[in-house]
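Shown here: the complex without one of its protein chains, the others still in place.
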Amino acid sequence: MMITVEIVDKWMELFYLKVSEQKAYLSELDTPIGDGDHGNNMMRGMQGVKDSLDKLTKPDLKTTFKTIAMALISKVGGAAGPLYGTAFLEMAKKCDETQAPVELFSYALEGIKKRGGATVGDKTMIDVWAPVVDILEKSSLSVEQIREAANGTKDLVAKKGRASYLGERSVGHLDPGAVSSQYLFESFIEAGGIK
Amino acid sequence: MMITVEIVDKWMELFYLKVSEQKAYLSELDTPIGDGDHGNNMMRGMQGVKDSLDKLTKPDLKTTFKTIAMALISKVGGAAGPLYGTAFLEMAKKCDETQAPVELFSYALEGIKKRGGATVGDKTMIDVWAPVVDILEKSSLSVEQIREAANGTKDLVAKKGRASYLGERSVGHLDPGAVSSQYLFESFIEAGGIK
Amino acid sequence: MKKIINNPGDVVPEMIDGLVRAYPQYVKQIPETEAVVRSNKASMDGKVGIVSGGGSGHEPAHPGFVGKGMLSAAVAGQVFTSPTPDQIYEAIKAVNTGKGVFLVIKNYSGDVMNFDMASDMAELDDIPVKSIIVDDDIAVEDSLYTQGRRGVAGTILMHKIVGAAADQGASLEEIEKLAKEVLPHIGTIAVALSAATVPEVGKPGFELADDEIEYGVGIHSEPGYRREKIKTSHELVEELVSKIDSELHLDGSHKYAVLVNGMGATPLMEQYVFSHDLLNELAERKIEPAFMKVGNYMTSIDMAGISLTIFELVDDKWLDYLNYPVETIAW
Partner (left out) sequence: MKKIINNPGDVVPEMIDGLVRAYPQYVKQIPETEAVVRSNKASMDGKVGIVSGGGSGHEPAHPGFVGKGMLSAAVAGQVFTSPTPDQIYEAIKAVNTGKGVFLVIKNYSGDVMNFDMASDMAELDDIPVKSIIVDDDIAVEDSLYTQGRRGVAGTILMHKIVGAAADQGASLEEIEKLAKEVLPHIGTIAVALSAATVPEVGKPGFELADDEIEYGVGIHSEPGYRREKIKTSHELVEELVSKIDSELHLDGSHKYAVLVNGMGATPLMEQYVFSHDLLNELAERKIEPAFMKVGNYMTSIDMAGISLTIFELVDDKWLDYLNYPVETIAW
């Protein structure tokens, strides 16, 4: 399965809907170990993505990815903006070379790691992105696997982002960015991104 | 009955005790129609009076009145300080001429009126001082008469002082300065100031 | 009551001590008083002294406005209680350099009487003293037969005007004349979201429900003219401006200075949002302020709320006075 403009459009549409539905929940997750704005941030970003994509007429894949990246970068702010933005920017850079999800997501993950300096196990969105890439390298990807990855952040001690100020006290809480990333990949599956 | 240094000493001692006992009540009266400090103000003042009088050795009446006045003026502040202070300053000025309570109180009352620009019926301490002088001009003075005067301020609309900002809404509340004046004259009777 | 204090009875002396020691370049304490005077003594030479003050709890007023170009001294009373005449008298003596002393008094019976007694004392020393009684709070009905209006945040503008004139060498008579001319052109009105808690009292001066506000409250939690459900900033602005309008008769062809004043617990965030709505409201009346300030200037301890002061600049010189440089902690 190769990523196409149609899949990306559908993907963003579904992700937009999930973020709208879960906005309050994402902010709630961000309250005990963050500053309670992750839902608002993602909603602002996805509204921007929707508005920008709506303005495009027959864009190619690269333009689509770049448009998403720029909308996220210029609307989200906070930590999530540059991270999701960088992810899509990296995919824009590489999508002429390859349209394979696993390869694009892998470039995106490298971008996220570089941008934020975090690594696997730091209780961030990386703890969903990294397993997703790992799984895709070997086989297909299921909603259950994604959820399992996101839920796994509950037991971790935060090392990066606001939650890290809590140290050990961050254990027992889901990472909000991991959960929004879970929605992102669930939407990707629903959009038909995985064969 | 003429006022003597001994009577004034006793008078101030008793007034000090009454103010100590009723400090919270006086401030409470000052809350709905003022700023809730009348008890604290009077306590600060009477503490000052006590401390200053304790330092005097064999003072004459004039020195005693002046000492009380200066202590009140320099310790109370607010509206009550200059008013009570002026009252005792006027008595100091005139006590060489006369030691009759009615005459001294009458001079004090004129001082209060001049200092504050209020008159009878404005719901102030004057509504105790004026009846006290009136009564003494005709006969003796009883605790009941003093209390009646103070209670009478309940029905008045405040025209001067902080309570005046409330206008009609000041009706139904006792004037705190009238009540502290009630204590002042009650103490005077208890000190043996009235034959 | 949750406050960063020690003994509630020690708040005033401790606060004054903290202030003068934090800012020795601007102010020093007059020994054995709670009055502060300019550190820059030379700046007072040959000039009329300007003394103000009142009860504490309005910080940075009044000690924060002491310095070259503004007040010469400020006297701090107990919380919400006028200072005593002996302290005011000490301040008068400390700033008199032979040109006389001008007192800026807020219209409360306590303040008026205590400052009066202090000027009586100063006159016995042959120090010429004149004064203005500021009564800018238009929430209260004006009347000769009552206490009249309260002095509130507009007082700060009076300090600035007379302070600048004094620094420029105006005589005591000229300053009195100026103050009298300025006074009727200043109008202030407030809205409160919560009342102040006097440390020695320990509970708020009045209670407002979680969704209630009160228009027209004074800076000592004096009651206002109406209580209602919380409104948007835009609606609050409409109410307050219309009240001031009916008093000052706002006119697009005139010049105005504007002071948006936080009452103590209201953050600048809200004060700037309020300013945004205010400037829109004024623009609809073709008014663009010639001078504006936003911040905590005349507070009411930890009251939440805002007061709005509008000052018609009838004389262009008044604008120069407002812009005249000062050396103070808080202007």
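Per-chain residue numbering starts at 1, and chain names A, B and C are given in the order in which the chains are listed.
Everything that follows uses one rule, which is that contacts are C-beta pairs under 8 Å (C-beta built on N, C-alpha and C of every residue); 3 or more make two chains touch, one makes a residue touch a chain.
Quantities reported herein were computed from a predicted structural model and do not represent experimental measurements.
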item: Chains on display which the left-out chain touches in the complete complex; value: A, C
item: Touch with the omitted chain, as defined above, among C:Tyr23, C:Phe65, C:Tyr89 or C:Phe115; value: C:Tyr23
item: Which residue of C:Leu172, C:Leu279 or C:Leu319 touches the chain not shown here; value: C:Leu279
item: Identified contact with the non-displayed chain, of C:Leu193, C:Ile219 or C:Ile287; value: C:Leu193
item: Touching residues (missing chain, whole complex) on subunit C; value: 2-6, 11, 14-19, 21-23, 56-57, 59-60, 64, 191, 193-194, 210-211, 213, 230, 232-234, 236, 260, 264-279, 292-296, 299, 301-302, 304, 306, 330
item: Absent chain, residues of subunit A that touch it; value: 27, 31, 35-37, 40-41, 44, 73-83, 85-86, 115-116, 159-162, 164-167, 169
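Definition applied: only the chains that are shown with their structure count from here on.
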item: Between subunit B and subunit C, centroid-to-centroid distance (C-alpha), Å; value: 31
item: Approximate Å spacing (C-alpha centroids) for the pair subunit A, subunit C; value: 54
item: Between subunit B and subunit A, distance of the C-alpha-averaged centres to the nearest whole Å; value: 76
